[in-house]
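What follows is a short report on a single structure.
A single protein chain has been removed from this complex, and every other one stays in its place.
Labels A and B are assigned to the chains in the order they are written; within every chain, residues are numbered from 1.
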Amino acid sequence: MEEFLRILTQSAGEILAPTTAAFAIAAIGLNLHFGYTGLLNMGQAGFMLLGAYGFGITLTLGGPIWLAFLIAIAAGVVFALLLGMPTLQLRGDYLAIVTISAAEIVRWFGRSTLWQEWTGGASGLQGRYYKDPFHALSFLPEGRFALGPFEYINTGSDSWFTRIFAWGLVALVLIFVWLITRSPWGRVLKGIREDEDAVRALGKSVYSYKLQALVLGGAIGALAGVVYAIPLAISPDSMGGRTMTFFVWTVLLLGGAATVFGPVLGSMIFFTAYMFMRTGMRALSEDTAVGNVISTTQVEYIGGMLVGITLMCLVIFRPQGILGNKKELAFNVR
Amino acid sequence: MSVDETTTARSTSLADVAHEPGAAKPDPILVADHVVRRFGGMTAVDVDHLEVQEGVITALIGPNGAGKTTFFNLLTGFDTPNTGEWTFQGRSLSGKSGAAVAKAGVVRTFQLTKALGRLTVLQNMLLASRDNPGENLWLSWLPFLWKKHEADSTEKAMEILARFKLDTKANDYAGSLSGGQRKLLEMARALMTDPTMIMLDEPMAGVNPALVQSLLGHVQALRDEGMTVLFVEHDMHAVRHISDWVVVMAEGRIVAEGPPSSVMKDEAVVDAYLGAHHDTDLGDDSLLDPAVLARYEAEEEER
Partner (left out) sequence: MTADRLDLARRTRRAIAAVALALLPAMLVAHPATASTDDATCQPDNETACVAGMVLTADNDHVAGVELLVTGEGFTADLITTDERPVAVAVPEVGRYVVAIDPSTLPDDQQLPEGAELEREVVAQTGATARAAFRVGSGAEAPAAPSETAEDSATAGTAPEGGDEGVGAAPEGDASQRDFNWGQLWQQIGSGLRFGLLLALASIGLNLVFGTTGLSNFAHGEQFALGAALGFLTINVMGMPIWLGGILTIAVCGMTGWAQDAGIWRPLRKRNVPVMQLMIVSIGLSITLQYVIQLLIGGGSERILSSNPRPITIVGITLSAASWISMLVALVCVLGIAWFLTRTRIGRATRAVSDNPALASATGIDPDKIIRLVWVMATGFAALAGLMWGTSFGSFNWQLGIQLLLLMFAAVTLGGLGTALGAFVGSLLIGQVVELSNLVIPSDLRYASALVILILVLLFRPQGILGRRERVG
């Protein structure tokens, strides 16, 4: 029972974890792409990794923190322009193919020895190079703080300050996206999502709107990468991989594409359930006879498999997710 | 001025025009030259010269596969020709994108209706509004900058919707409308852009016969407001009553031009239709019987 409570607490802790916030932001960006515009960006992890590199490298080289954020965003913008310009006039799956490839390329360059002195190669950039300037922003006093069962230090990697910053950023991005998607601009995007020829026939430059959406969502994805990297480290294999992108997709489709709160709710539910499942199975594997059949490493694999199956089932049986409106379903790309 | 008198007045502007393919018009608004589009080895469109008279209804007819819709797509920037140029109000539109053509004042509809089913009827209308500052990303998140334009557009949209008897459905998803209502919505949406010329691709296809009549009425009303109308239709009887001028295409070429009454008798036209396929009498003259019409319209109202 005590064990169960521990698992439960640990899972509930994921609701406010910085990683959850990072995925929420990444999914908000992807929501602009897919939910509102119908663009199939299969490389959100590439945007995140680039953003994190931009942030981390700037600080490592001694740049000020505001510049680090700017460079992170700029990295996302440039990447989106590079990918979007050749592909956005073609059928939707070309963008998907190019983005998934480009994200892999970013990862390969990141782990390559080529720019190792900046990126740290395959082992990545350690957090200590860039964490200090971030922690210096903290307005919290020294020490620890406990809220119910959740106790963290005030300032540090896995801290209250990181949480406040991450969720503050979620709120900001959410408000911004809410404002722009309920505007006439957002209406054009929804029109494009459904039938871009119809929108073109009304005199709107579809290409330009798609590029704007791709750039904006990509910049948000780059910010998400920064939030993800702040409490951890910038490691190309764990951040830039395809798994990361697909987790973001699962988060978005779980919460509901083309909804305002879908990405946030999706991220919270996803990570709570994911943590519960993995810690639960690991506890079973370690403490009971189940361990003879399933090792703790295999628990991770089974966890990943279940994510894949969840994604398939979501798309097949409830494509509108938890919050979505079936009538305004996002799946209409050709 | 009654509708009949207007028709007569418009027709007189074309009275001196020769009844031959590529005939010169007194006030051409759209002029196309040497437009050729090939798909693989097949030539879908090969139009030497065409002028469209300003302020009248021109029908572009021809049997299925005559290249009407392809020609239409080329003129409106939705397809790229192998060769050819065309001008609208004296300015070249060749090579321009669909969006640029629409901005120049030529707005089109589609054969398979493109009412945006997942937006409401009103949103469909507002989407068409021109120069909306809220459609600029930089301004979009500051509602006070575009609220006024939005309110004005809503008012205008409701007026147009009322005219097309769609105002009661303003807040329904467009996907819930009937096929005919979607055609009407698409036409209403086109009007939101204040076009100079409106191009309709088979506006009557798949529409309830009662609505056909009301659609035709709307088309004539547009002309009477001074708009130029060009529409594609494969049924030559349907265009007889409303068009001022008929252009006939067959196998990618323009084979005849003239007022509806004379063009129907043209040998080349009869051959073109008989040669392609002969779907006997498509003209439903019973629709002109006021009693029948009233009944159909009552049915449509109840939808």
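A few comments on the model shown:
The definition used in the following text is that a contact is a pair of C-beta atoms (placed from the backbone, for glycine too) under 8 Å apart; a residue touches a chain by one contact, two chains touch by 3 or more.
Predicted, not measured: the structure shown is a model, and the values here were computed from it.
Checked against the full complex, the one of A:Pro86, A:Pro149 or A:Gly168 touching the unshown chain is A:Pro86. Only one residue from A:Ala74, A:Ile269 or A:Val307 touches the chain missing from this view: A:Val307.
Even with one chain removed from view, chain A keeps its contact list with that chain: residues 19, 40, 42, 82, 85-87, 89-94, 96-98, 100-102, 104-105, 108-109, 111-117, 120-124, 126-128, 197, 207, 232-233, 235, 237-239, 241-244, 246-247, 249, 253, 271, 274, 297-298, 300-305, 307-316, 319, 331-334.
Heads up, the rule we're going with is that only the chains that are shown with their structure count from here on.
Chain A and chain B have centres, each the mean of its CA atoms, that are 46 Å apart.
Within the complex formed with chain A, the chain B residues making contact are 76, 78, 97-100, 102-103, 107-110, 114-119, 123, 126-130, 132, 134-137, 140-141, 143, 146, 150, 173, 175, 189-190, 192-193.
Only residues 176, 179-180, 183-188, 190-191, 193-195, 197-206, 212, 216, 327-329, 332 of chain A touch chain B when the two sit together in their complex.
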